[in-house]
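Note sheet for the following structure.
Shown here: the complex without one of its protein chains, the others still in place.
Up next is subunit A:
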């Protein structure tokens, strides 16, 4: 029995390859993402353990607004220089060194643009050469305008000792410094993780990076011999009290890499999501292949049954076939995924200029890949196996014509599953707390499966309708008839196409609705003609320098100029964004604000305003108070004085400018909204503002239209990425189409032979098969478009209350593109089967055995 299974498996190599390929592609995503995140995770671990390898204990001020260990600069608080001496007196301390090292030193390159680094743009104080840093050329900085830079920055921006360099520091406007030295890290590293670093003299660093004199932001502590790091930490902690964060080097490195790993987790979810979709499509394909195999082997199976094989033996033979395909597919999928993961990781590390930790063999990836690959294949094969076992021995004597079984059962099942899916989806979208994501995801999944089950029923009218387009030619008519010949098979094949298309359409619908909504709300809510702001490339927002703002305000072409700044604070114990305006009446004009309750025309220290929606969510009324701890450390109680209408641009808590100046990390304006005088052309106003900003490489001026365009562009880019990944899922479903058609061509050998014998040309045979393929693909696509648009519209409508947009904009452009794509893909998928049909030997086909 086993031998018979293996033989029939090997005899059909093409079928084997196609169904294995489905498993390979599905598993590939899973193993690829696991390998990628594993490699990146270990790479980051290495980076941080290098950075902190020479640190015994580090002391910094404790911040309430963020976790200092994550390197989040908006949380950086200075400690007085006098603390160094205090710490040196603590038991077990050999040496304490105060230093400045924070992000936010933006170096302007020779091209006039800020040198970009995704890993951070650091500025600090030169503390002399030590185990970690050494000069490779030049000397230490000694004058206020002298700097040392890391070799990575020197190479990236082509700076040499003696070059003048412009820098916008965290607390200082653009200024020219002079490179006097270039340094490297231990192990001849140009950078730790691709960051750029500028080191000033201590006094300059304090001034330009922290904005104060005689302060540091970290104190490095070395212990005496025989004192463990933990002991040292505990001693210092006890001596300094709760206002300080005291961490050992190990703790710092662990905390930092944990923060990164937290981000990598989302990376993982993203790819695993695609893996799930690919698997789902793979299930359709495998199920389909096995169903066809079983119906093709009906006579063979019946013969085995007639010779005494038991039902269980038949089931087992099908399942063994599945096990083999699953194992082989998982193996290859795992290997290919590992390759892709490694390629992805090396692309990432070379882009980020980091040393890759090298490819690992994560056990989780191996176990997951094989478990998923084998399980999915076997589960997909269960139904066909049961069908195989139902084959009656008498079928061996009959012609194995596939009888049209009624679709009642499958249709009822499909209806129920669809209903449950839609129910779960609407429950989830209505908001079910923690279960929301699960309900939505499960709902989408069930809806897709349910519709796939309904597909055989739908296929009759729909395929006939679609096919009638092609009915003008005889091959077209034949191809169309063939595609509705076996509704179940057509439906499963098209179902795989449907899943991919439905998900793409759903995402496109959501994105295009979002995009339109943003465009519309900007149009509606924003009175400004120009918006001045910069694309944030690091944790430090691009800033409009105060004197630049002053000059803009003085421009004769402009009527109103309002500036906005924002920061992260701790609001009633939770991290939150708050806004502040320098000129409240001006903002009221450009954002079209009006009072809903209380007064909104001015905000004094200790007061705040909020928009209507936020107020409702948080149950604020005029007179409510909140506790706000600002980034610089002070805590204030603020009272709500007024509620504004909600807009798309400036929702949330607005504090007074006075409080912002005192408490924000960056109290400078981050955004300016500009309204031109009547009669002044927008482009003229833009040119005037650009003139003021010509020395600020970070911020730029956009007209309202450009703003709409650039915010919509972000969605377009995201959409393209999602589409590219989902096209791989579509690729798998195309395999399904090829598989089905190939098997159909083989099944219809005699029929094709007869057609050729009575005069069907090769070209006509070709178009017949191609049209069948196109009709099946189109059917899946149309189904997918309808289901996807429905799911997308449901999501958009449900999100109305959450995000504030509810008008559904269908992505017609994309949808039409998918249909055209489906025709092309269908024609391509039909290629191999068509070639096979055309090559068919007429004589062999009709010869009677």
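Convention: a residue touches a chain if its C-beta (ideal position, glycine included) is under 8 Å from a C-beta of that chain, and two chains touch if they have at least 3 such contacts; residues count from 1.
Note that in this section contacts and distances are computed from a predicted model.
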item: Protein name, per the UniProt record, of whichever chain is missing from view ("Fe-S cluster assembly protein SufB", "4Fe-4S ferredoxin", "Protocatechuate 3,4-dioxygenase subunit alpha" or "ABC transporter ATP-binding protein"); value: "ABC transporter ATP-binding protein"
item: Options A:460, A:485, A:613 or A:704, residue touching the unrepresented chain; value: A:485
item: Touching residues on subunit A - with respect to the absent chain; value: 401, 474, 478, 481-482, 485, 750-751, 754-762, 764, 842-843, 846-848
